[in-house]
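Here the complex is missing a single protein chain, while all its other protein chains stay put.
For clarity, chains are labelled A and B in written order, and residue numbers in each chain start from 1.
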Amino acid sequence: MISYLIRRILQLVPVLLVASVAIWAMLYAVPGGPVAMIVGQDASQEQIDAATRELGLDRPLIVQYADWVGNAVSGDLGKSIFSKEPVVKLIGQRLPATIQLAVFSLLIALIISIPIAIISALNPGTWIDRVLSSWSALALAVPTFWLGILLVLLFAVELRWLPSASRYIPFWTAPLDAMRNTFLPALTLGVYVSGILARFLRASLVGELRSDYVRTARSKGLPERQIVGGHIMRNALIPFVTIVGLMLANFLGGSVVTEVVFTYPGLGRLLVQAISTRDYPLIQGIILVIIVIFMLINLAVDMLYAYIDPRIEHK
Amino acid sequence: MRKSFQSAAKTIRNLMSRKGVVFSVIFLGALSFLAIFADILGFDYLTQNLIESLQPPSAEYWFGTDELGRDILSRVVYGTRTSLVTSAGAVTIAAVLGVPIGLVAGFFGGWRDAVLMRVVDVMLALPAILFAMALIAILGKGQMAAMIAVGITGIPSFARITRAQVLSLRNRDFVTAVEAFGGSATYSMFRTILPNSWSPIVVQAIVLASVAILLEAALSFLGMGVAPPTPSWGEMLRTGKSYLYEAPYYAVLPGIILTLTILSFDTIGRAMTDFLEGRHELGDHSSVDAESEK
Partner (left out) sequence: MNSTGTNALRHAVKKSNTDAVLSVRDLTVSFLTNGKQVPVVRGIDLDVFANEVHCIVGESGSGKSVTSLAVTGLLPVTATVSGSVRLDGVEVIGADEEVLRNMRGQDVGFIFQDPATTLNPVMRVGRQITEGQVVHGQLKASAASDRAAELMAEVDIADPKGRVTQYPHQFSGGMRQRAVIAMAMSGRPNLIVADEPTTALDVTVQAQVLSVLLQRQKALGSAIILITHDLGVVAEVADRVSVMYGGSIVETGTVQDIFDRPCHPYTAALLRSVPRIDAGDDRLKTIPGQPPTPAELPSGCVFHPRCALGAGKTRCQTERPQLRAFASGQMTACHFAEEMKPDRPSTTARAIAQAERAEVKPLLEVDNIKVHFPVKKGILRRTVGWVRAVDGVRLSVRPGETVSLVGESGCGKTTFARAIMGLLDVNEGDVRFDGRSIVGLSRKAMRPVRRQMQYVFQDPYSSLNPVLSAADIVAEPMRLHGLFEEMGSDKRIAELFEMVGLSPSMMGKYPSEFSGGQKQRLGIARTLGLKPKLLILDEPVAALDVSIQAQILNLLQDLQRELDLGFLFISHNLSVVRHISDRVAVMYLGKMVEEGACNEIYENAAHPYTLSLLSAAPISNPGMRNQRARIILRGDIPNPASPPSGCRFHPRCFRATDICRSQVPELATQSSLKTTSICHHAGPLDPKEIALASQAEGGI
């Protein structure tokens, strides 16, 4: 297990390397390069030279990169051009909001998708299967930003039950208020992901139902409930864990659009702001953080997978 | 080749036996028709008429008018153009770059596979929308940039699908046979493996078309896609959202068209997947219970 863990961590190194080079190189890919970013497009030659020297841009590229990585590792992602605040601080303010939203969304997605998948897998080809499968298709097809708008129209504009703009209230400070504020964005994201999860789980359940060991279990006289609960679920849930983990990782970075719809103060909206103000250090910082989180979650999922699947040998 | 023609005809006949697929094809066909012949059909998306701004749907304006008094239906029709063109371009970019990557990685394996797949892993470490946004941060805004950005985010899925397909075919006996007869690597790769890989690649293209439409709309919704006054569905939703109280139809109606378009592509893609999986075109082991492999 330990060796597996180490190997998985080492596998992340090249990915991180490529990712960090790509993110770092972003600065050099924008028109005018990193200097123009500081001094503006139409600065004088002196200004440019001064900035070049000040930023250390006259050093060899490899040194500049090493410098940047070194800073990043020690927790210094530079300062935002727009607000002059340290990037790390800005990200730190928004991350909890995004995490809270992600967790709520995932819970909603699981609550919707698991029963749907089980019911439709156990009644393949019937009208109920068709209805539930259509739900998945629809959930996947409705763009989150449009669904968000519809929900706002219904719950905020028409019924006036919930606020149309969501604030971030930490769950442990005021659970009810936190839920009131997070419910609509979480539902929006949760519905979309419930489509993915239900479809995946249904497919793997149907696959398991056809497998030989199910016939064996029937031939022993096990009741259907025990076959589903004891045999099939175990097999189907193992790959399901991976997908759920992947979804969680996606939520942490991918809720941009939903955050914008509900003007929710998360990481995604910060990124949209950063892009529209061309605040490159902030853009780089956010993307780096999201990639690292994504990798850590994937790592955790792999570990969990290795732990729950007895077929993976861990010595 | 006659075979592919025959089997394509068979596939289409089979797919059309599903009601959902028929509706999807009709819907997408009608939409494309309107988009292509919009000028001839007299749709006008530009003329402003401030007196008639934010009118609810009526006999004259089926979908109502926007804040500048422009006909929303016309803008939806022209938005279809933007959407379909961007998505087609993006899928092409993704396929042209992704398929060869998958082919080379899967066929040669070794360091080529390791390098290419690490790059693909990095691309997958960022949700597609964020990746597209990051690219737009570099490329700048605009339809071309949106097309390229969305296209690049689609590379990993083509690369992975192709690679998986190549890997599953690579050790099949009919590929080994070509090698045993003295065929070159290029011959096995392009003449034997690729012709057997089209089906999943085509399905992937259809799936990706819906993803691309969604992404383009999302980018425009965030103000990073197509620049006004070119109409785009995402941009309409973005503006419509500001008028939720005065004109709810503004954001609702274009959204319905967008959702139906995505749903149609998804329905067709899924039907094709089901069909491919159920058919086992390669190696029809219906009832071989003779001695199994030793």
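Here is the rule we use: a contact is a pair of C-beta atoms (placed from the backbone, for glycine too) under 8 Å apart; a residue touches a chain by one contact, two chains touch by 3 or more.
Please read all numbers here as calculations on a predicted model, not as lab measurements.
Every visible chain touched by the undisplayed chain in the complete complex is listed here: A, B. In the full complex, subunit A makes contact with the omitted chain through residues 3, 6-7, 10, 211-213, 215-223, 226, 230-231, 234-235, 238, 309-311.
By the touch definition given at the top, subunit B reaches the unshown chain through residues 1-4, 172-174, 176-184, 187, 192, 195-196, 281-294.
In the analysis below, only the chains that are shown with their structure count from here on.
Partner subunit B is touched in their complex by these residues of subunit A: 14-15, 18-19, 22, 26, 29-31, 137-138, 140-143, 145-146, 149-150, 152-153, 157, 164, 250, 253-254, 256-257, 260-261, 268, 271-272, 275-276, 278, 280, 283, 287, 290-291, 294-295.
Contacts from subunit B toward subunit A in the complex involve residues 118-119, 121-122, 125-130, 133-134, 136-138, 140, 210, 214, 217-218, 221-224, 234, 237, 240-241, 244-245, 248, 251-252, 255, 258-260, 262-263, 266-267, 270.
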